[in-house]
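In what follows, a structure is listed as structure tokens, so that the remarks can point back to it.
Certain chains of the assembly are absent from this excerpt, and the rest are unmoved.
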Amino acid sequence: MSAPLIVILNGPNLNLLGQREPEIYGHATLAEIDQMCARTAGGLGLTVECHQSNHEGALVTLVQEARGRSHGLIINPAGYTTSSVALLDALLAYPGPIIEVHLSNIHKREAFRRDSLVSRAATGVLCGFGARGYALALHAIAGLLL
Amino acid sequence: MSAPLIVILNGPNLNLLGQREPEIYGHATLAEIDQMCARTAGGLGLTVECHQSNHEGALVTLVQEARGRSHGLIINPAGYTTSSVALLDALLAYPGPIIEVHLSNIHKREAFRRDSLVSRAATGVLCGFGARGYALALHAIAGLLL
Amino acid sequence: MSAPLIVILNGPNLNLLGQREPEIYGHATLAEIDQMCARTAGGLGLTVECHQSNHEGALVTLVQEARGRSHGLIINPAGYTTSSVALLDALLAYPGPIIEVHLSNIHKREAFRRDSLVSRAATGVLCGFGARGYALALHAIAGLLL
């Protein structure tokens, strides 16, 4: 039997990781994070598929397309965290576990970054662990699935 | 003379109708609703053109493209209802009648679903009638146009 | 078998229809609307009974009296829309479908007209269609009942 598939979705500006405000977001690039996720997933008996988009609508579609063919979702909604009802609705229609990840501890930041809509659909939420947060999310999802 | 054209726009996640939270949104698929709209419109001497998009920007463009070549607009803005100033601005520039439709009675739901920006540009608003809401909207627009 | 009975309730100042701020509320009088409702209902296989009162308590009693002997309710709560918990409670005790109608699009008006308490008990809500809103409500209720 093949390894369960986890879809990892990254929201707007995460393609700039490593270049943009590294004191907040860290020095790892998104490609390095994707590779780290693949390695960590492999060690846990999972496979991953990683996507990034700056488009809210594209993220909605990616969540929809993950239905049926994946076993869990990890999402860093970035700039769409607090405002996207569309993303929330897509996630509410996803049947498996959903882990929300933020690189920074959003509770220490501006008010408009704190009240996540996505959390209303998430199984669990992680923030403040930098790139390591994705690995923790994979551990968490492995615990939920296996 | 050809039948007046009504453009029907459906927002994010409505492509999942019939699959997603049917206790809230009903069992009809969007394709079935489109067909029902076409039949109802025909009976009223209207023609319809139906679109769905998960992209806020695409919905903005669809509203813009309906200017000049259509006589009325029916829109279910779904997840963009309460946050999209861009969609509101596109609708404010549409010269004909606009009917806003929601499948569920949004006033019974979470606060972030209730205060529609789109309503500020709408001629009339309908909610809570499920798929039948589109037919009522067509009746309403026929009454306004004919 | 006799036609199902729909009770139509109109709130305060709707007895002035046609005289009061016609640019907002239209030119039809309430008597004309009642007749139009009777005609529309007849065409749909329904009968209607129309009431208007300026008294919140009288509207509460009318809702109570509609229990058991009617199959659906259409209500334009007018000035009691946003403040009457008493009316809401009466409606919550009504077993059939309830359609809330407003002549104007209340979402374009002052803040104190927008947050309807009545909507919490309504099956569906319609606003902005003028006198035609009652006919749409009858169509909607027919769809729900028949």
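A, B and C are the chain letters, set down in written order, and residue numbers restart from 1 in every chain.
Methods note: a residue touches a chain if its C-beta (ideal position, glycine included) is under 8 Å from a C-beta of that chain, and two chains touch if they have at least 3 such contacts.
Note that this is a predicted model, so its numbers are computed, not measured.
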Legend entry - Number of copies constituting the complete assembly, 3 shown: 12
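The criterion applied here is as follows: only the chains that are shown with their structure count from here on.
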Legend entry - Chain labels contacting chain B and also chain C: none
Inset, instruction - Please report how many Å separate the Cα centroid of chain B from that of chain C, as a whole number. - result: 24
Inset, instruction - Averaging only over C-alpha atoms, locate the centres of chain A and chain B and give their separation in whole Å. - result: 31
Legend entry - Distance from the mean Cα position of chain C to that of chain A, given in whole angstrom: 47
Legend entry - Residues of chain B engaged with two or more neighbouring chains: none
Legend entry - In the complex, chain A residues that touch chain B: 55-58, 60-61, 64, 83-90, 92-93, 117
Inset, instruction - Would you pull the chain B residues touching chain C in the complex into a rising list? - result: 105, 107-108, 116, 119-120, 122-129, 132-133, 135-136, 139-140, 143
Inset, instruction - Would you pull the chain B residues touching chain A in the complex into a rising list? - result: 11-13, 15-16, 19-21, 53-58, 78-83, 112-113
